[in-house]
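A single structure is presented below for examination.
The other protein chains are all here in position, but one chain of the complex has been omitted.
Letters A and B mark the chains as written, and numbering starts fresh at 1 in each.
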Amino acid sequence: MGPDTRALAVHLAVIALLIGCWFVLPQYHTGNLARILVLATFASAYNLVFGYTGLLSLGHALFFAAGMYGLGIVMQHGGVSALPAWVFGVACAATVGLVTGALALRTSGVAFMIVTLMFAQAGYLCVLYFGDWTRGDEGFVIARTARNLIGIDLADERVRYFAGVCLFGSSLLGIGQLVRSGFGKTLIAIRENEERARMLGYDVQRCKLIAVVISAALAGAAGAAYALLFGYVGASFAAVQYSILPLLWTLLGGAGTTLGPLLGTLVMFYLVDYASDITDAYLLVVGVALILATLFLPQGIVGTLRRRVLRWLP
Amino acid sequence: MTDRNSTTDDTAATLTSGSRRRALKTLAGGAGGLAATGALPGLSGYVQAQSAEPIRIGFQVHRTGIGAAYGRWYDRTTQAAVARINAEGGINGRPVEIIAEDDGTDPKRGAEVIEKFVNRHECDVGFGTLFSHVVIGSSPRAGELKLPYFVVSEGHHVASGMLNRYTLQPGITDVKSQVQAMAPYVANTLGKKVTMLYADFAFGHDHRDFFSEAIAAQGGEVIARIPIPPTETAFTKYFPKIPRDTDVIYHVMVGPAVLTFVKEMGEFFGPSAPAIFGFVDSLEAVDINSPGLEFLEGSYLWEGYPRYAQADQTEYDKAYREAVGVDDNGASVSDPRDVSTYAHMFGCWETLHVIKDGMQACDYKGPEDRPALIEAVEAMSDIPHSVAHPQGDKVFNGKTHQVFGHQYISRVQQGRLDVVHTTSIEDTLYEDEVDYTTQAL
Partner (left out) sequence: MEFGPHLVLALLEGSITAAVLALTAAGLAIVFGILRVVNVAHGEFFMLGAVIAWFVTTTLADVFGASPAVGFACAAIIAPLTTGLIAMLTDKLVLSRINYDPERTIVATIGLLYVLQQLTLMSFGPDARPVEAPFNTRIALPWPELGPNGWALSWPWGFGTTTYKLFVIVAAASVLVSLWLLLKHTRIGLIMRATEQDRDMATAFGVRVNRVYSRVFGLGAALAALGAVLVVPIQQAHYLMGGDPLLLSFIVVIIGGLGSVSGTVLAAVIIGLTDGIVSVFFSATLAKIIATVAVALVLVFRPQGLLGHRAP
């Protein structure tokens, strides 16, 4: 098997495993997994710019929130039904990605971090400022009756789970293909040595911008899906925390690996969940775990696995 | 984290016939409209008391995050209420167990906690959330999982119709009724021209909108509205925007910077301040004798429940204070510096008693009776002043799932808060905005 086929096989196996989980896991865990899959899609979107293109953005909450609010506002105030609203949410996120990306990509390194952080912060403040539309920090509920896709009730546990699998599965396959395509290889070349990529005649700026827009659209797709599946649109998802979380999930799972974002999200979720069963101070456990991970898993879980044992991991 | 409440252990011993009579009395008083549901007071529950499986109440508590100062006192009040309920025989002869889960004051985690209550801990009901965004984020999941979700939030989200049939707020009044009830006193006693300073987010916007409307009805007027971003830490630069002809300043801020806000307002005005009226939210868990707050002397505050024991203190308030461990100044009996969130936390106590009355009214046996519990609570109307409801008598509106009650206006005098006005319940009523009973169970 060539590396491309092998990667595809691994991804299909992961998707099959996720489908299988529905039939064996108790409801509590499938409920959690549905949420994790949506957030892992967000992390995968982040991984595309951070892990593959080498751009450390601190503003991805803006894209997640653009998708979420794009969908939420047209559903709430325009009575638009779920599917077109979701498409609109994705379009909003892509547009925001295009505009902020075009500006932010004039900078690089730490300045890029700060510019993306500032744009996201401005977006968060806009959510608060336009309270008549967004209900500010409180956010709003998307009516149960509106949450259906061509007659299928998205609030149903099974539908929600498989919607999560579909979203994550298609992003996994999509990104898996993308990073192995010529375009993906250019992105990796830019990450490894931007100067060289430029010398070789690649239009580096354009490639980066395309990566940012794809990433923004995917993050927006996750944000819009989150609102649709869990019925809530709120400002906390636009706050700086949700720019740091995908970075954390990606780094923990393994930046520049297709499965890292999923694993990072999964581990962080259950770390919080189980630590909080044992102690009030679960954040302490999480903090110590993160420090230990940086000490002993320098490339993240999947990255370290790939380096030490499973060299074939995509 | 999971707290298995130790008070459940000694319950069986206290299940005497005396407590049964008391329980019946509470029931008869507490759930007046109960006959309407056709349910009979369930006595059968007591028969199996000795070996009964506990009733599990999932307590969504803000242990970390911005709500932690409130969460700690919500926790203490909840533990005290459960201890009392268990000492009096539990619910339907079964002990009550509190399963506490931290939501980090975050709506996403809040929704996850609701799922955990239902699918992992097998809780009978969810309870206890304060911060509005956590309520709104969690409520859809509670509705989908058909978990009766009793919030203690004072937000208008329940009565506004935004939530669902499984979400109720029977233990604390909402911001719309609180604000509306303040307008007559402000206009008639303090002055007609009001400048509002409020936190620039939904809670503050509710104050702005409801109060502007209510004061206009009293012939007064809001002459300036000054929103302050919730992340702000320095406030002096906002005060110059207060118009010179202001009669009354109306302030409502929340969060850790509230003390700075109030202090800087004092420093700004010096000796020549207009009348100041605020919501005690600006000073919850803060000692009003903190350095820098001297200027508050003579100003007015809304209180959901008077923090300082008043001259005409009821025996109910006395018993409630003692049970929770709060002294006459509203601080912890073990540490006078540890000031409670007295104006809000009674909601936990009262809500738990409503849950008890509701479960007894519908003879609650297990999760399959959750819809019956919702109907039993919806059937409640008049809630009498009692130890179970020490803040005062109340009226529950089964259609809007919101309770209405008295509001208090206190004045800072010699470093304590003395009640100068108590509103009637009628002052707090407004037209129904929703009828949840039309939604499917």
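Structure notes:
As a convention for this text, a residue touches a chain if its C-beta (ideal position, glycine included) is under 8 Å from a C-beta of that chain, and two chains touch if they have at least 3 such contacts.
None of the values given here were measured: they were computed from a predicted structure.
Within the whole complex, the absent chain has one touching residue among B:Asp124, B:Asp174 or B:Asp200, and that is B:Asp200. Set against the missing chain, the residues A:Phe64, A:Trp86 or A:Phe119 yield one that touches it, A:Phe119. Between the chain not shown and the residues B:Leu259, B:Val280, B:Ala343 or B:Ala361, the one that touches is B:Leu259. Although one chain is not displayed, its contacts with chain B can still be listed: residues 64-66, 68-69, 71-72, 200, 227-229, 231-234, 236-242, 244, 256-260, 264, 267-270, 272, 285-286, 290-292, 338-339. Although one chain is not displayed, chain A still touches it through residues 56, 103-104, 106-111, 113-115, 117-119, 121-122, 125-126, 128-129, 240, 244, 247-248, 251-252, 255, 280-281, 283-284, 286-291, 293-295, 298.
One rule holds in what follows: only the chains that are shown with their structure count from here on.
Chain B contributes residues 1-2, 63-64, 101-102, 106-109, 111-112, 115-116, 119-120, 132-133, 136-137, 139-141, 143-144, 155, 157, 162-164, 200-203, 205, 229-230 to its touches with chain A in the complex. Those residues of chain A lying in contact with chain B across their complex are 26-28, 31-32, 35, 125, 128-129, 131, 135-142, 144, 155, 230-232, 234-237, 272-273, 276-280, 282-283.
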